[in-house]
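One protein chain is absent from this view; the other protein chains keep their places.
Up next, chain A:
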Amino acid sequence: MALKIVKGSIDRMFDKNLQDLVRGIRNHKDDEAKYISTCIDEIKQELKQDNIAVKANAVCKLTYLQMLGYDVSWAAFNIVEVMSSSKFTYKRIGYLAASQCFHESTDVIMLTTNQIRKDLSSPNQYDTGVALTGLSCFVTPDLARDLANDIMTLMSHTKPYIRKKAVLIMYKVFLKYPESLRPAFPRLKEKLEDPDPGVQSAAVNVICELARRNPKNYLSLAPLFFKLMTSSTNNWVLIKIIKLFGALTPLEPRLGKKLIEPLTNLIHSTSAMSLLYECVNTVIAVLISLSSGMPNHSASIQLCVQKLRILIEDSDQNLKYLGLLAMSKILKTHPKSVQSHKDLILQCLDDKDESIRLRALDLLYGMVSKKNLMEIVKKLMLHVDKAEGTTYRDELLTKIIDICSQSNYQYITNFEWYISILVELTRLEGTRHGHLIASQMLDVAIRVKAIRVFAVAQMATLLDNAHLLTGNMQRNGICEVLYAAAWICGEFSEHLENPMQTLEAMLRPKVATLPGHIQAVYVQNAAKLFATVLKSQEGNTDGTVTQDTSQLMIERLPVFVQSANLEVQERASCILQLVKYIQKLQQKDVEVAEEVSALFAGELNPVAPKAQKKVPVPEGLDLDTWINEPPSESESEDEQPKAIFTKEEPKHSRARHTEVDEKELARRREARKQEQANNPFYIKSSPSSQKVYQETPGVDHIPVIQIDLTVPLKVPGLPMSDQYVKLEEERRQKERAEKKKKDKKKRKEKRSGRGKKHDSGPESEEDITPAHMVDIVTEEMPENALPSDDDEKDPNDPHKALDIDLDKPLADSEKIPVRSHRAAEAAKSPVEDRDADGIATQLPKKKHGKEKREEKKKKDKDRERKKSKDEKKKKKHKSEEKDGDLLGAEVDEPVVQSEEPSQASEPPTSNSAEVSDLDFWLSNAPVPSNIQEVPKVAAAEAASAAEVISGGAQDSEPDEPKDAEMEATKPSKHKKKKQKKEKEDKEKKKKKHHHYHHHSDGVGEESVQNGTVEEEEEPLPSMSNYCLLAENSYIKMMMEDADQVYDIQGNLQDGSQVVVSVIFENKCDSFLKSMEFNVLDSLNSKLQRPEGSGPHDSLAVPFQLPPGVSNEARYVFTVQSIVMPQKLKGTLTFIVKTEESSTHEKLDFKLHFTCTSYLITTPCYSDAFAKLLESADLKSSSVRLEGVNMPFHHLLARICFHHHFSVVERIDSCASMYSRSIQGHHVCLLVKTSGQTVSIDAKCDEPMLLGNVLDEIKQTFSQC
């Protein structure tokens, strides 16, 4: 044994380490492979030893060899051994090797589960870190399932180093084991607010990655991310969040509106180009999603375009590239804004950087118009000539065709010009896109009837000069255009000036060197031409021309009959026999022209590319059933109809294949193909289709087309597209002149105005009329075409599995498998696993913090609701059965104790609450966000945002069973009130009630959730509408008194009702009971009493107060006139019960109804507001406040909060505000501030009310 160890260490000393290996490889440059193979042999020996150090060294070397491309999977088991070493050094080597060469099908991965788990829980943070890093590269579904729980635990590790790695790896776990997403998500969400920036960044990273694939599930996180965006200073995090918002906005346009402002601010303020760029990108995404309905929309677009222009003009090529990239996004929706930068983009076409040129080309696509198409294409043609390298030139070529053919040739005014451009493009050396040009030629010739004469003439020239194109035809894609040329000449041969000559050109012996499918078209169309020639000579008694033609055909066709290509051969022999027969008839002087041309009669119509696919299958037709016995042969491969231009397989193999055997079958197939080729319904040339050929571009030189002057053509040579530009200009000028004349004739008196405009100003798009009356035939579709189903998602996308609703509450069965029963579970499928968990391995699910807090909030709200239920008067809605129970059961109990049962009966509402949270958050969107940041304003707005709220909060029915809405939108007033009380408590050094703490907690939490609180901003002084109503004057009486604080608010539902909430607080050590509340009615205002009671009867307060406890009751008053403030006298009587005795006490108070209390916060949009101001029936008034020493947004918040206004619009130090009284009076304010002076201009349709409201506002600010 000892000997073995010694031997091991000696061996080790002579082992090569990684450095030696590298050095060795470098020294054996000539026989590297051989050297490495000896090294691998050595490594194999080393791996056989027991010494872990030797093994680790070997594995380290293998990792290097893996990088050089050697398969090292045979050592997988040794890698696992090294991974499980107890030493960090070796462990790291092992994990590195594993991360480089393990993958899902590596079977030894199964063995690693326990080792990884051990490492994950290692006390050494670097063991854990290394394991996490490694695992992130080779995690499998099994590993993910087995280790998810361990990683979950690590997400709450004390060390941020581990936390961030654990958070990050969760993404990989989710991908492999989607079931873990929902259980883990709450904790992941929690990590968004981790104190460590690295962990936070990791969480943002993971959620962004998840949300990018399935954005809709993450919409509810928008408020949280919004908060992060406004608070974070880490550019990495910001970029991720901003990118995420870019993905979210298409789903929720309101979010976009909310984002515009902070993003615009960032654009203005940031110095980081990366951040600026992403902001611009997201603003673009927002603008795309909004498309309309934003008033200052164009300003944002302008800002973006302006910033992008700066980027493009930058000397840094990277910025230039990105600027162009982003510009192309704007182009899709706002082409106008981009078009103004045409100069810049054309300039980029000359850039030396190909990436930039390509981007600029993309942009050109959207910038063309009828007016500038020719000019732009001309410029592009120049580039084509100059371009080096086929890739870029091919790109240019496709771009030219794309630009011209886009939206059904919308921008082409002169098709002659287009045809000549196409012909010019055929001169391109070694392009791969011959088929593209060809299909364009076909498409234009078929669909634009007026152009056929011209097109045919051009094609005839092309055929005549075919030898120039076919320098090296087998490898040269350009000869594809001959296919189109031949077909066009044949099909529309009636337009040919000299069919004889063209026929001659098509039957030249050299044609036989063309690819087979082109030859076939040649032969077929030669026959068509033949028919045309016969027809044209019909009246002619001298038969020499026709006889010559027949002779020519008979002489030349045999070449094709011998063709190796079956289709050519077949067609040729058919036609040859036909011509021979015709020749016989001709010799007998029989008139055959009519009959021959009947062979090719009929008009062709273009068919939409997908028309065939969309023909519905007739009922009862099952295409899958066999009609005959299935053939034994491999027939299926050729079954699909072939598009004309696709010819993936080399022709030789096809021919050989048909020759081999089953001739009969092949012939039928070929016949079908021929039929397809001749069948107009198989012309599948869509203007946009661009199939990329796999052919290698020919590099051989092709001579530029020259005009063969010996050929007497009527069209003198090939037209230069440039001349059309000039012609077009002339034509337009002429048109303009004519138009001007017409204008003059039409309205002589207006002669000066419009006529001149036409002269000088550039013509608008509509003015340009096409040169020809172009009849663009639309493509035909079957009558009952099926709707398109093109945008199917890739079913193999791993992210599809992660499309999981995250807002639903977790079910019991949803948890990550726990390790305790792993051995038993290992063999089971995940589903069984979970079942098993549900029964046996239940680990008490940890409620994570957020949930708990939410529950706490809920509890508090329950409590509050209950309280008010208790207090409320009987006449108010009694919609809930629960009500009675609570009243009966809990009257005597301290409120705190009564929580539990009702909480249990509460259904989980977190989901709907969250959703409506989002709605609420978004509903604030029209209001400038800096105002929203003020919690009080938000609260006030919340109070008015929807009816729900008015029902739930301001209303006198706090027991509405709309739990969710209540939760979500409850204005924080109640809580504020509690806070205030809490303060009072503190001041008086009284024993505090712990439940107040809950409330204050709840407030903080809720506002965070809503995203409306900007904690970093200077906090607002706490505000409350509650004021002291009366304090007991019986100080002698052992402090048994109650404070009365009250708040008055209008009732939205009833025009003449005001609800007063009164908080009663027991400040003494004794029990207070039998409280009775009474108010002396005035003429104008009356306390609503239950039916049957007299006008002076007092109302019992529906609760008793133990020492130190407070509770709230609400009273409804009817008011008639609301234009004046009112004061009502009232009395509260109660019994103070101590252990020894009980005394009857009384407290007088005055209820002060201000005019403000009749106002209801109502949101108003700026356009409606403007309309309102315009209407004449508003009286105006104004007030100035001096010495107001607070920030403007605090001021606004105060007005909003105390006086129930909402902000309509805020611009710098000026804001318009709106409110409405319970009787429907509009109150509009314009608040301006300069220094310490605040001026308020107000308008209202009731001057008295307005005056009083203004006085009250003045008073509010004089107090502070």
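FYI, contacts are C-beta pairs under 8 Å (C-beta built on N, C-alpha and C of every residue); 3 or more make two chains touch, one makes a residue touch a chain; residues count from 1.
The rule is simple: contacts and distances are computed from a predicted model.
Undergrad: Name the omitted chain as UniProt records it, choosing among "AP complex subunit sigma", "Proteasome subunit beta", "4'-phosphopantetheine phosphatase" or "Tctex1 domain-containing protein 4-like".
TA: "AP complex subunit sigma"
Undergrad: Just one of A:49, A:133 or A:1057 touches the chain that is missing; which is it?
TA: Among A:49, A:133 or A:1057, only A:133 touches the chain that is not shown.
Undergrad: Going by the contact rule already stated, which one of A:168, A:596 or A:1188 would touch the omitted chain in the full complex?
TA: A:168
Undergrad: Which is it among A:108, A:219, A:251 or A:273 that touches the chain not included here?
TA: A:273
Undergrad: Could you list which residues of chain A touch the chain missing from the display?
TA: Chain A touches the chain not shown through residues 9, 13, 18-19, 22-23, 26, 53, 60, 63-64, 66-71, 87-89, 92-93, 96, 100, 103-104, 124, 126, 129-130, 132-133, 136-137, 139, 161, 164-165, 168-169, 171-172, 198, 201-202, 205-206, 208-209, 212, 235-236, 239, 243, 273-274, 277-278, 317-318, 320-322, 352-356, 358.
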